[in-house]
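I'd like to ask you about the structure that follows.
For this view, one protein chain was removed and the others were kept in their places.
Each chain carries a letter (A and B) given by its place in the written order, and its residues are counted from 1.
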Amino acid sequence: MSEHAVTTGPKTRTLVPTAGFGNPFSKWRKSLGGWVLNTWVAFVIIVIYLPIIIVVGASVDPGSYIESRAFLTFPPRGFSLQWYLNIHPRLWQSLWVSVSMASISAVFGLLIGVPAALGLIRCNWRGKIFMGALLRAPLQIPFIVIGVAFLQAYHLAAEVFHINLVGSFTGLVLGHVFVASPYVISAVGVQLQRFNPSMEEAALIHGASRMRTFMRITLPIIMPGIYAGGLYAFLISFGDVTISLFLAGPDTTPFPVQVLHTITQDFDPTVPAMASLVCIGSLFVLLAVQKLVGLDVLLRGGGSG
Amino acid sequence: MKKTTFKQSLGLLGVAAGVLGLALTAIPQNATAQTKDFGGIELTIATFPSTWEIRFREEIGPAMEKMNVKLKFIGGRSDEFLAKLILARGSPTFDVVEITDHVFPELLEGGFLNKLNHGNIPNIEFLNNAMYNEYKVGYWQTQQAILYNHEKFAELGIPKPTEPEDLLHPKLKGKVIFPSLTGYGAVSVITAIAKKHGGDEENIDPALPILRKFSAQVHSFADFTPMSQAMKNGDIYAAFSSGGSARRLRDAGVPIGIHHLVIDGKQGVPSFGYLGSVKGSKHQEAAEAFINEAIGLEMQEGIFINNGTIPTNSKLQARFAQEVGQEKDPFGTLYRLLAPKTIAGMYYLKFDMIDRRKWGKKLQRVQIGK
Partner (left out) sequence: MRANWGLVLLPPLVFSVILLFGPQIMFLRASFYEDLGIGRLGPDFTFINYILAFTDSFYYESLILNFQLSASVTLLSLFVAYPVAYRIARMTPRWAMIILAAIIVSAFLSVAIKILGMIILFSANGALNRFLLWTGLISDTIGIIGTIPGIIFGLVHLSISFKVLLLFSVIQTVPRSLEEAAEIHGAKRWRVYWRVVIPLSLPGIISVSLLSFNLIMGAFVSALVLGGGKIFTLPVLIQQSLMLFSEFGISAALSAILMVFVFTINIISVIMVTRIHAARLAVT
């Protein structure tokens, strides 16, 4: 992507030209191609949401415990919030584990990924490409291998160094930071590539301190990459089951692992209710993000590179 | 209670049950040791997840709290816990472990189990002596059976199934769920098929061609949730599962029929679940107190009513036997063999002849049609 980045320069703040300038693509609405494309978007969104609608719908089924403990019923036979009111504390606890784990993984992913991206793009060390490959290597290791290998390493660490990571929150986060940081590196890297370092140099020449230059010039430019990378890291950690399956302990079982157990072994009707709450909760989080920084900033950074 | 043979004790129980009848419900006291104080330790139990964990928390949690023990849970299956114990290199992350019969030999051989002090498990006197030994104490039993949607079977004109192979009926193509062949739930079905064709627990080869036919024809290989969901949706008409599952399906409105497996002319093939104390755990005594509660009345009754297992505690077995044949059948005794005589006459799998890994290697391949 870097080849093109040179020609594009820093991006404009808005997603698309504002209405005042006229939308050059408004004619789409009339053209056949535009109609097909719009229909496709609507179709895909509907298909994405069908299973979710089913789970949310079934979660308000008023069936008794006896009727509901074997399976979900859709369409619901009525409306009841009974399962929402009876969610077991251990599910709340596991949701809390998931949220805090994903947030902390995202933060540490950024702490690792942002300097790595800066270093990779800016430094002129010889082995730069090789180092880049090393930093992105976690993307190529299957999650199941990461889970097993980390668990084994944690047990060894406990035996040799007396560091207790098995089943601990730290151990869980470490595994997720490992797989999530490459996403941050990519997202931030893309922003950096399209930014002209001479601006920084100019600032330095004009006597600004390095810290100040970084805060005033570099950081705002890579900010979209930071938001996007943070979001990807959060989603990777929040949605992961495979790594957690190995690294989780009794107090640190993330919600998706509980869901997996419910789906494969023994059904618990409060789990779909909890999943629906996660859905609604994430909507509120996004609304808050939209209010605070604007959703577009989350996604303006590239996720590839 | 004097130690007697299995059959004798069951016979005795039958008599006792007849005499005591429901009066027993009025004597809920467990034979508990004096309440100990373990000083606020955390005891980690490796057992089945989801509602099973909830059952432990609800039935045993309060009693353990009185002993100043906090319960924690790791969810999974017995074979997964074995793998985790191996990985742990002698520093296990749990104190009590769920043991299923087919994994027990490896747990023992690997030296992962503590010898239990039966003195700390006074409730053991209510167990038949085949239900425990110095490393494990049995706390649940299920009976594998053929479950079928009797309305669908009648509609399609398929005769009621009496043996596993009946589910190979051409009209049932894609309409049967088999438990995962490598799991515990399939052991009894596989043995039943093997024995019918001249094999046994040691030699399951005669069963493999039949199992291959199943693999080509079944909807999928799955545990309880996918099975019950598919049964309810009408995606499948029959499955191999336990009597407890049958009751849960009946309660949820599925027209379920049941036929218990028959091996060597004996009807009913039970599987058992045990608890053991993990070697390397610092809390063996608390683990024993926990195991004692697991075979106590509250837990045994809790999992009977809610999860559909059959108690190993003979006091409760006798009590629930009273429910059999009653007009209203809230506990679904229809689906579980509870009468002491029937229990005594069941076929008990010879687990010492089963090499889980040897079985597994073959069955893994059969399952994907090789």
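Methods note: contacts are C-beta pairs under 8 Å (C-beta built on N, C-alpha and C of every residue); 3 or more make two chains touch, one makes a residue touch a chain.
Small disclaimer: the values here were computed from a predicted structure and weren't measured.
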> Looking at the whole complex, which visible chains does the left-out chain touch?
Replying inline: A, B
> For the chain left off this view, which of A:Leu134, A:Ala202, A:Met215 or A:Val293 is in contact with it?
Replying inline: A:Leu134
>> Tell me which stretches of chain B touch the chain missing from the display.
In response: 79-80, 82-83, 86-87, 106, 109-110, 174, 178, 180-182, 215, 218-222, 226, 229-230, 233-235, 357, 360-361, 364-365, 367-370
> What residue numbers in chain A mark contact with the hidden partner chain?
Replying inline: 1, 3-5, 8, 11, 14-17, 19, 23-25, 31, 33, 37-38, 40-41, 44-45, 47-55, 58, 72, 74, 112-113, 115-116, 118-120, 122-125, 131, 134-135, 137-146, 148-150, 152-153, 156, 174, 178, 181, 186-187, 190, 194, 201, 204, 210, 228, 231-232, 235, 238-239, 241-242, 245, 255-256, 259-260, 262-264, 271-272, 275, 278-279, 282-283, 286, 290, 295-296, 298-305
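One rule holds in what follows: only the chains that are shown with their structure count from here on.
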> How many Å are there between the centre of chain A and the centre of chain B, using C-alpha atoms for each centre?
Replying inline: 40
>> Quick check: in the complex, which residue numbers of chain A touch chain B?
In response: 63, 66-73, 88, 90, 151-152, 155-156, 158-159, 166-167, 249-251, 253, 257-258, 261-268, 271
> So in the complex, which bits of chain B are touching chain A?
Replying inline: 44, 48-54, 57, 72-75, 77, 87-91, 93-94, 222-226, 228-229, 231-233, 245, 248-249, 251-254, 307
